[in-house]
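Only one structure is covered here, and it is reproduced in the block below.
The complex appears here without one of its protein chains, the remainder shown in place.
Naming follows writing order (A, B, C, D and E), and every chain is counted from residue 1.
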């Protein structure tokens, strides 16, 4: 299946497999069936670009709350494509870049991709690439215009390109006229049900004692975890949840309690 | 007729035929009689510039929703003119350009055109040339002023020029005082009637089985497609429609269903 | 008389007669007595600068709706002055200029004029020289300050200068404090009466058949042309009218109808 | 008396007598006793700087409507001082200057003045030096800060300096915190009484025929000239009035009428 | 215990122990148990980074009113970590730096830290690093974007990093989207209870005479010190309190009175 395919990818020119692996260092926890839906849907786009001659450019936007796992999922889909050109465009590699340098760096990756028959580019954290700040608001119009053009410019004849972008500020992208440039959008949800939380706790093996574990789950339910949004239910991105779990681990005597306290702090 | 004339165009100095062809890669589907009206009206302007001595400069604005086919239609009209100078001014060729470089590139094309007795210039996606963003709003005043002057400056004695511009943000062009510069405007509509949709589906040969096809059309009608705007009718640019059709093709067992789902997603 | 005098102007140092002629390529149609008033009033200023020793600098502003013929009239008055220095300052010659280059170009013309005992400068389309945009608004303060100073700075002893400026955005000039700098203002009107329109149609010989011509006039009257402003009367700049006439000429069978349709389109 | 003293001024190092004379080319018409008051008051400041050891820097602001004669009066006072250093700082000499160049030019004049035991500087048209525009508003903060410092910085030991500045935008100077920097302010009025107007007409010898002259005065009175401000009385700067008189002179048969028409046009 | 551990830290490559000591020159007065809580909580994060493999980057924000001791506490925690790389990023070392220089300086420290297996960076006074001003507001978006990326970028494999930032403008950090980047937040309180104040006075040995001391405490209570916030209670950062105490010391006869007067001045 899709996830197993990852292990069989063969190295190739223009491939940035390591960068794509590094952002999934904590693996993918399948805490909800929607995670599998997202990966499957990604595979469909990978297939469409590979096979359809009428859509040489397909673009997909993964959006969701901070730390919900967008980058990890985008990288997982890209890595699984096994395309000869796979690249991660990330603000992490552009610290201190001027507007012009950002524009050049982004354009360069697209220009390189046009040399490969099949390419996939992960454009990570679009709001950071745009240097976006809610106060003002301020953002780089140069980067925005570059993305607007690159996301709708047809690759040269015979070349095909899949773009997977991520953002935690989708409404901003809409305000900036950037959402319209995507062929499809997928929402990445936070962990919000008790059941999902339990799957994660099991996976990281946080609380071994069955009674302690049950107590913790009860406290969490009472604290409102698992209630739906209208009832002020708590939810949390998988990334932040994994960090909170590590913090709780620091006080071995009260792991469950500390986790509950941290999660309840989010509700405020 | 007009469309057939395209095949007989002979190559000439200053001609950018290939660029003009590349933007019509998926052809022109005649899904509505208005498409033919637009092409015929374009031909009239081509003729006027060729024959009238009193209007050495004529400018036309094609406007319509994103992906409605403006660029393809503008390029089709220009290519059919058979003028010795035919050129496409496109933001696609200006990624990462500074304001000054954009102004220079645009001016250069107009200056070149003044050397040919008969010229046509497609000024594509004016809002992108202007680096326009709704937040602010921000735009390049230098490019705007350049267009304002170039769209009303008479070519030198003995030279004649047809300018065909496109935009999906016509109200912005009006706010910027740019609409006034055009001698005429033509609206390019999206696909909005069931009949038009059917023509497109036939053209791309999406659903062969007659029963399945009929079922799909019924579902679309029930979903609201073909209802008029007031009744929250759905409409979609031909470009996006063609992409959606390719996506639907990825799931051969449920092509019709998937298309209906995608189109209904637009209504939201 | 004034208009005949144009033919007798003798060439001289610093004279830009050709540029001044080029902007009147379609001649002056005397569609209303006010056209003659404007030309006569211009001649009075030309005479005052030539004769009065107390007013070495006189400045005149021609304002009116887009395409009403401001540039053509300003150039006609200037050309008729027969001054040894006659110059057109036009945004057409400043495409892509930076603020500094515009300031330099404008100042240069004034500096040159100070070397001639008698000079006339046409400062065309002030809003374009200012790079004015209604959104913001944005404009070049450097150019504005330059004009503010040049329009009130006395020429050196023994030199006299007439400045004729044009604008279609007079209220903006007032907001910018620029209107105050002019010694006099003249309004250039659009074509708004049926009678004026008829004079123009005759002059360009659009419809020869008397019956067809009468029918066209009747249709125009019914369409509201000639009604006064309060009654939503239609009016149109002479420049745009001449272009519409050429467009109508493209369909020989329905010249009148097409003109009526175009003109009615303006009322919307 | 003061005015006669002007003729006896002897040339000296650092003196810009010619520039100061050039701006009074049309002389000073004593159309109202307030003109003499202004000149006398100016003389008092000239004397104070010359004699008092406790006020080595005195600054005076002449403000009034456009064309009311501020520059001419400031220059007249300065020229009459007979100081070894007399200088005019005028926007006329700074066309196309950058902010930095303006700051440098202004500072230079003050630095030069510090080398003379007694100096007078006319800082003309402060709003123009500031590149002020009401839209925004925009202005050069660099020039503003320079003036704020120079207008309150004590000259070096043993040096004395009189600064006479002019402006037609006094409220703006107050908003910018610049008014406070002046030791004294004097208002220069426009011509607003019938009697003043008559003195001006006599001085320039406009209408010789006594009957015609009387008729003109009557028409002016009926038109509202001479009525006070509340009754929508008309007033006009002496500079504009002198220009209007020259225009009226162009039509010898109707000099009075044309003047009346022009003046009535101001009321609108 | 934690505080004693400080004395046993051994010097190492990349260590900026002196800088970290210099900002605690007046020691840590334990005026409230919360001070110990903060230090203990800091130690937990130090331990987590040292031991957990799943959280190679942990970030902590110390926030509180001006002068509440944030910098001293952050430095104390960092110094106690005994990590091979300990560094203070402070605006004090960036006076006159351009935006670019600030970005470079900050990035350099993070880049250096990535070379050490264990690192702690104190990012002091984030609002000053951002050049933040409430009027506008204005701030360096380049520095903001740099911090946003650096605070969420994973260190390279095998490297671990603890970031301790301080700010007295936490609400601003939230508005800028920066709060979200921290894994945890700790509030540093001002001195607000009579008991805390007494501990500080004892520590610095301000008033030796027991009666005088009691009188001073009574006056302070009457002045409102120690009342809770709703009752307009007075509170003061430890840094400012220590300075006020020194000022009071200048008038040996009225030390208590002067202190009371100063503290009451704060309530206004």
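The rule we apply is simple: contacts are C-beta pairs under 8 Å (C-beta built on N, C-alpha and C of every residue); 3 or more make two chains touch, one makes a residue touch a chain.
Fair warning: this is a prediction, and the values are worked out from it, not measured in the lab.
Novice: List the shown chains that the missing chain touches in the full complex.
Specialist: D, E
Novice: Among E:47, E:131, E:198 or E:257, which one touches the chain that has been omitted from the display?
Specialist: E:131
Novice: For chain E, enumerate the residues touching the unshown chain of the complex.
Specialist: Within chain E, the residues touching the omitted chain are 22-23, 25-26, 66, 91-92, 94-96, 128, 131, 133-135, 138, 204, 240, 242-243, 246-247, 249-251.
Novice: Spell out the interface residues on chain D facing the chain that's missing from view.
Specialist: Those residues of chain D that touch the unshown chain are 44, 47-48, 51-52, 54-55, 58, 100, 103-104, 107, 137, 139, 141-142, 144-146, 148-150, 153-154, 157, 175-177, 180, 183-184.
Keep in mind that, in the parts below, only the chains that are shown with their structure count from here on.
Novice: For chain B versus chain D, what separation do you get between their C-alpha means, in angstrom?
Specialist: Here chain B and chain D have centroids separated by 60 Å.
Novice: Give the residues of chain E that touch two or more other chains, as numbers and ranges in rising order.
Specialist: none
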